[in-house]
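For this view, one protein chain was removed and the others were kept in their places.
And then chain A:
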Amino acid sequence: MIINHPILGPRDSQEFVYLGDAALIDRPDGLAEGALDTFHDYLYLRDNPAGLHRELWYHEQGDRSWLVVTRNTLTHEITQVELARDVARARGRSK
């Protein structure tokens, strides 16, 4: 499998590590009202789609960037690769 890194171009998946659903970026506020329930959902409840799935990959043996990869779980086709940094910033998560 080849992942088309947004900065470095096509790279072999051997260089990457998979983390999981990109929804992990949306970490809830631990001090908010009802944090226990929201953290339960954040930690344990995952969608398992047959189709497009947004997931986090880490370029561990490369430039060590985190990526959000949109992959079709039925065909393994990768349709979009973004830097997780950009995705998080667009959602107001990071600085």
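Going forward, a contact is a pair of C-beta atoms (placed from the backbone, for glycine too) under 8 Å apart; a residue touches a chain by one contact, two chains touch by 3 or more; residues count from 1.
What we mean here is this: contacts and distances are computed from a predicted model.
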Choices "Dipeptide transport system permease protein", "Transporter", "Sarcosine oxidase subunit gamma" or "PadR family transcriptional regulator PadR" - which one is the UniProt name of the chain not shown: "Sarcosine oxidase subunit gamma"
Absent chain, residues of chain A that touch it: 7-9, 11-12, 14-15, 60-65, 83, 85, 95
